[in-house]
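Of the protein chains in this complex, all but one are displayed in their positions.
Order of writing sets the labels: A and B. Residues in every chain begin at 1.
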Amino acid sequence: MPLVKIPKPKFIEKLQRFFFVDLLKGLQLTLKYNLGALTDKDAVGGKGIYTEQYPKVRPDVAPRFHGAPRLNMDPETHDTLCIACNLCALACPEDCIDVLAMDVEIIVAGKPRKKKVLDEFIFDTSRCMFCALCQEACPTSCLELTQDFELATYSRAGFVWNREMLEQGRETVKYTR
Amino acid sequence: MHQVEIATTRETLLDSPEMVLNMGPQHPSTHGVLRVILKLDGETVMDLDCDIGYLHRGMEKIAENRMYTMIAPYWDRLDYIAAVSNGLVWVETVEQMMGLVVPPRAHYIRTILTELNRIASHLLWLATHALDIGAVTVLLWALREREEILKIFERQFGARLTCHAWRVGGMPNDAYDEFEADVRRFVSNFPMRLDEYETVLSENRIWLSRTVGIGVISAEDAVAIGLSGPALRGSGVAWDIRKARPYAAYADMDFDVPVGENGDTYDRYLVRLEEMRQARRIVVQALDKLPDGPVNAKLPKIVKPPAGDYYHSIEGPKGEIGCYLVSDGTAQPWRVRVRPPSLINLQALKKLCLGHLVADVVAIIGTLDIVLGEIDR
Partner (left out) sequence: MELLLLAPVNFIDQLLLRFFSAETINHVIWPFIQIGLVVTLVAGWVAYATYLERKISAFMQARLGPMRVGPWGLLQPIADGIKLLTKEDFIPEKADRWIFFFAPYIAVAAAFITFSVIPFAPDWGVITDVNIGLLFVLAVSSVGVLALILAGWSSNSKYSLLGALRSSAQMISYEVAMGLSLIGALMFARTLSLSGIVSAQESDSVWYFVYQPVGFLIFLVSGIAENNRAPFDLPEAESELVAGFHTEYSGFRWSLFFMAEYAAMVIVSAVAVTVYLGGWYFPFVYRQTEAKGYHNLYVIVSLLIFLGKLAAILYLYFWLRWTLPRFRYDQLMDIGWKWLIPSALINITLSALAIFVVQALDGWHNIRTVQSLANGLDLTATGKAIMIVMGFLGLGITGLLLARINWRSRDFNLKSQRRNIRLVNLPQGKPAVPAVAPAAGE
């Protein structure tokens, strides 16, 4: 193969190569890291250690993180904010949301009216890809993807969250050791 | 299924046939589920064939059955290392087909974050390439810097890898409050880190002897095969879509395109390292010029491009990511076709590998920087 435009090596480069300067520079850098890690425990100046000791130290999750889903409730009345509009189910690319609504009769201004309220909300987290399109579609800020990222369960059925789990949160074992 | 012809007749010991070695789909350095069938004479590669499709998920077919807005998260899963760039090509195709004018602030933020993603992708390439050649320490150093970028992504998009970064017409959210400070901190530390990798690798005689003259491809062959990205530029062809057909805010940016001379693994290595430096330069410029204003265009209720077809491509970290979109005027595309850079770059593998040793095959797969999610789709 033709090798074009090769710069002629200078004498100093030849000399450096003769004395293994190229290898020694790399060795010096790793030694610097090694000694730096022994003497300096903070992540400063490229010497420290960057390991996050996950179960012991909880990671700092960003506020916008798309994690476990949650159905928000009105903080005062503890009624669900969901109006069963089905927009989230329509927006979901993976069809993992099922909104089951039921009609209740209420009296508005003395007349009986039918109103659609939420009966059951099924969210299949095993198929969810956490794109947050449902969260953006929700008109009442009810469905929200939270910062909880520990979604593993022992069974496939455990991935399907119902309304109660979405509202109250799922019980998980928090490992701290 | 591909088949490599093997001599089936029994031959004497001295005249033994070549050995067929299946490298992959479970192999530590085929970067996923690539299966390479090698015909070896001793350790010299006599013939080679690739078997792909182990990660086929039917992305293009899925896209035909989804609304335009729903397709973007799938796009992240093509080249999951460069999800932000992938997402950009989809939304830009739809936007340009619809004739949407995206506000300049969105364009600038897109430029910043795709360049950061280019750095992240090249860092992961450097990490795995160095690991394949045996320099394990560089792997973790490179991943450490990538972590900084992924943290920025997490704060901006809400996810680290498959971010679902863009929406048709702009962005889901404006840049978060400390965005500029975070990016500036990263770009100020980054050159020092790059110099560290260079100290360990660039002049190291072992690294040189493993990469120089390995997998040489001439400019003519590279163009004929259709290589793109650093693999093409390493062979000496100065071609960059960011310059040739500027998209996002690249028309306002001042940057150079690194071009190699010999088309071997070492040149591609140098080109990618220089691209990281140039990407940093672009990020700094874009941050300095970052305009104020909205980040979303005014969108119709349902995204419905007019009937017709359109091709748009951007310069991804691995090469030209293209999207060919045929619309019939409904809310779902009629046909979507991706031009994955990795698939087309992989076609050069046989040409690059013949006559080299098994160890070089690993180095060459590394230097092509393939991602199987994109090849198999």
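Definition applied: a residue touches a chain if its C-beta (ideal position, glycine included) is under 8 Å from a C-beta of that chain, and two chains touch if they have at least 3 such contacts.
Bear in mind the structure is a predicted one, so any value in this text is a computation, not a measurement.
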>> For the chain not shown, which residue from B:33, B:70, B:130 or B:276 touches it across the whole complex?
In response: B:130
> Looking at B:260, B:340 or B:373, which makes contact with the chain not pictured?
Replying inline: B:260
> Of the residues listed, B:204, B:342 or B:367, which one is in contact with the missing chain?
Replying inline: B:204
> Which residue numbers on subunit B touch the omitted chain?
Replying inline: 19, 21-22, 27-29, 43, 92, 95-101, 130-137, 139-141, 144, 200-201, 204-210, 212-213, 238-240, 243-247, 251, 256-262, 266-267, 270-271, 274, 300, 306, 308, 310, 312, 357-360, 362
>> Using the document's contact rule, name the residues of subunit A that touch the chain not shown here.
In response: 3, 5-9, 13-14, 17-18, 23, 26-27, 29-31, 33-34, 37-38, 48-51, 53
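Note that only the chains that are shown with their structure count from here on.
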>> Counting only Cα atoms for the centres, state how far subunit A is from subunit B in Å.
In response: 23
> What part of subunit A is in contact with subunit B in the complex they form?
Replying inline: 1, 3-5, 17, 22-23, 25-26, 29-30, 46, 50, 61-66, 91-93, 129-133, 136, 145
>> Going by the contact rule set out above, which residues of subunit B touch subunit A in the complex?
In response: 66, 69-74, 77, 137, 144, 147, 151, 154-159, 162, 164, 172-173, 176, 192-193, 196, 199-201, 203-206, 213, 216, 218, 261-262, 264
